[in-house]
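Everything below concerns the one structure shown next.
Removed from the display is one protein chain of the complex; every other protein chain stays in position.
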Amino acid sequence: MTVELTGIIPPLTTPLTAEADVDTASLERLCAFLLDGGVDGLFVCGSSGEVALLSDAQRAKVIGVAAATASGQVPVLAGVIDTGTARVIDHARAAVKAGAGAVVATPPFYVAPNADEVVRHYRLLADAVDAPVVAYDIPSATHSPLSRAVVERLAHDRIVVALKDSSGDLDGFRAHLSATADTGLRVFTGSETMTDIALQLGAHGAVPGLANVDPHGYVRIRRAADAGDWAAAAAEQERLRRIFAIIDVADRNRIGFTAGALGAFKAAQHLRGVIDTPRCADPLLPLESSEIDAVRAILEREGVLD
Amino acid sequence: MTVELTGIIPPLTTPLTAEADVDTASLERLCAFLLDGGVDGLFVCGSSGEVALLSDAQRAKVIGVAAATASGQVPVLAGVIDTGTARVIDHARAAVKAGAGAVVATPPFYVAPNADEVVRHYRLLADAVDAPVVAYDIPSATHSPLSRAVVERLAHDRIVVALKDSSGDLDGFRAHLSATADTGLRVFTGSETMTDIALQLGAHGAVPGLANVDPHGYVRIRRAADAGDWAAAAAEQERLRRIFAIIDVADRNRIGFTAGALGAFKAAQHLRGVIDTPRCADPLLPLESSEIDAVRAILEREGVLD
Amino acid sequence: MTVELTGIIPPLTTPLTAEADVDTASLERLCAFLLDGGVDGLFVCGSSGEVALLSDAQRAKVIGVAAATASGQVPVLAGVIDTGTARVIDHARAAVKAGAGAVVATPPFYVAPNADEVVRHYRLLADAVDAPVVAYDIPSATHSPLSRAVVERLAHDRIVVALKDSSGDLDGFRAHLSATADTGLRVFTGSETMTDIALQLGAHGAVPGLANVDPHGYVRIRRAADAGDWAAAAAEQERLRRIFAIIDVADRNRIGFTAGALGAFKAAQHLRGVIDTPRCADPLLPLESSEIDAVRAILEREGVLD
Partner (left out) sequence: MTVELTGIIPPLTTPLTAEADVDTASLERLCAFLLDGGVDGLFVCGSSGEVALLSDAQRAKVIGVAAATASGQVPVLAGVIDTGTARVIDHARAAVKAGAGAVVATPPFYVAPNADEVVRHYRLLADAVDAPVVAYDIPSATHSPLSRAVVERLAHDRIVVALKDSSGDLDGFRAHLSATADTGLRVFTGSETMTDIALQLGAHGAVPGLANVDPHGYVRIRRAADAGDWAAAAAEQERLRRIFAIIDVADRNRIGFTAGALGAFKAAQHLRGVIDTPRCADPLLPLESSEIDAVRAILEREGVLD
């Protein structure tokens, strides 16, 4: 039951067909594209995977495809994101059955739990499922932030093996690293734009959504970090920061943040020939063609597209 | 496919056994208690029903029991609350199959949709399910408020038949009533503490969680409102406002808002002999005995317990 | 030192000249217009008076003009709004010297005080100034809400004589009325759109910014309320709610909320011939002519302009 969690672990988008089914062939190509890029793991059914918009059957299919394609080369992590403990446990059992090597869970949401209830949630999950549990802090989605005290308790009691921190709070991230240094907790940033800094601060890795588009760039950051070459890491990061501007090309008066960001990732994957169709799951609206042109222009400018 | 939605429609708690299964016998007693109190409908699998903490199987069981117990005397509404469209449609189909006469859906959450995407969500749901759809605005849980413009579109396009407004924004509630007056939209308040005012402003009814504890009081408000006796309605409302203090007896440093409020409702139902066990679903923590004593004292003071 | 606080007390805009000086003649006309409309007091240097954008000298001039024009017919209240206790006491002393009969103070802001510090702020102010103190809750501006517990302490210890509640939380307003009923606290709503309901709940009066534009309408609500004719009060309120739409005519991508709302009030006052110039204080930007046309159209539709 041990899984080595380290390095660049992209949170995969979920390629869909025009009819909104899981596009198995595209998903296999995406896995291969990322593995070819040198990533250290695959994280499916995360926020970038539109997990909240997928049915249970779709979730299981995605995990199965990723596990089969990875075939043990790198660990496959699966999001088991839902509002409450019973539901999360159901997802976790299904994920393990489908081939996941670790499960990634947010705190409960919709129900405004307090700290003790959040710890209890993770403890019940860890007890119920035969796989390591990763805590996932993404308050922009859950509105249930993981406090420093909760992270410390989860780490010290060995309830979770890792943290994915998508809070955007780099000061808190540094605090987590200090407070859990002696626990073995693996601490990952979810930031696309501060991966170099996170690694310099001691992070064990990163789970950047933009690695769906440019895995090679993030792998270069990791390698520069391994070599202690922070200037090279920063230069690569700056390039990726410029590419990350693709998430802002969509008109936010027309479509929401999720549709804008994931639509841009999928448009870029489509432009790179990795996936067949850039559509997102219902009810998200698609990017318009002028917006896709803007994505293309950024990718061309930064050398991602020829 | 017509369901008459009006009056007092309590959002039922979900009685659980000590092992956290649905307590069918207690749920039947609760339905009978409410019907005996004169309520005009039963709303199961709402926020007060801990829907976010129930498994799919538990949701279906709850709906089935309520439908069987109501046996056509009053409509049974079922919450189909989840993060995204596909998941909500799955719940809605299961709910109709289990006997629900109408389904109650929040906007998508976790995924930060914009207005057009929210309207699209409801349209896809209404097209997919053979039952009337009620829109449910509860931004404290979803962090996806239904804007005035969205409510107007949903009403004017006849996508939803009713709105449950648990936003706490009485000014917005009044605006909804004005803006949808010619559409036939049925507008319900979710407020326990302003039911009298909502009815005076023209609301078609109320869905107050506290009606789980004292349905007779809310029915008296409705009857006073029907008679235009606003002073009587206000006096009854003031009594219910004092009872509503039970949601604040729990120490919020120990348990969260949901556990505090629902734990108090269930404690009161237990003290009244309606349900067997006051426990909430995982990971919510229970009230302590001193907190239950405080609930009892309030109920005794206000004449709810002898 | 007793001042009878009751009824409709408009929070006056501050008329400015084209050069952004206080326009004394317009201010005198505004006072006369409001007194002629039957209002029960004048509140100058409030949020609607752009107090936060006026210099100390301008504040004193405004108070002096209002006191001279009112000449004892109705009380003149003066906002003494600032970030900290020392600054507020300085304003309060200047306000009393300039003729104010009562001073209106928010809690400290910018400095994130807790409850005890807020109570201490009001106590120090009340001890330092020879005039009754009114507490002003406007969290949209201060981000320092007055909690129910703080309001109760201020009332029970007779630190303040009245509360102006511009929180928008009508449930909290009702709680304040209940909790302070035996203290003599005068409770005013700051809402333009729920004045009828507030009075029905037992409020002692209202401080609606829109009374700058249509004082007669608010006075009619008060008179209907005095007569217990809630249907008449509601009908008048609905008319005023439609007029209040003037605050939304401005493009909020171009100017902020304050500029949009106060600019509309001033445009309406200008269109009615009450003030000479509709400009706001720096750095607020003015309404454009098409936006002023939209204000005019609403006023004409509702019979405010011929």
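Think of it as A, B and C in the order they're written, each chain with its own count starting at 1.
Here is the rule we go by: contacts are C-beta pairs under 8 Å (C-beta built on N, C-alpha and C of every residue); 3 or more make two chains touch, one makes a residue touch a chain.
All values derive from a computational prediction rather than experimental measurement.
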Displayed chains contacted by the hidden chain, counting the whole assembly: A, C
Residue touching the undisplayed chain, where the options are C:A67, C:V80 or C:V118: C:V118
Touching residues (missing chain, whole complex) on subunit A: 168-171, 174-175, 178, 191, 193-194, 197, 200-201, 230, 234, 238, 241
Contacts of subunit C with the absent chain, listed as residue ranges: 20, 47, 50, 52-56, 58, 81-87, 90, 108-114, 116-118, 120-121, 124, 140-143, 252-259, 281-285
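Methods note: only the chains that are shown with their structure count from here on.
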Between subunit A and subunit C, centroid-to-centroid distance (C-alpha), Å: 50
Residue list for subunit B, restricted to those that touch at least two other chains: none
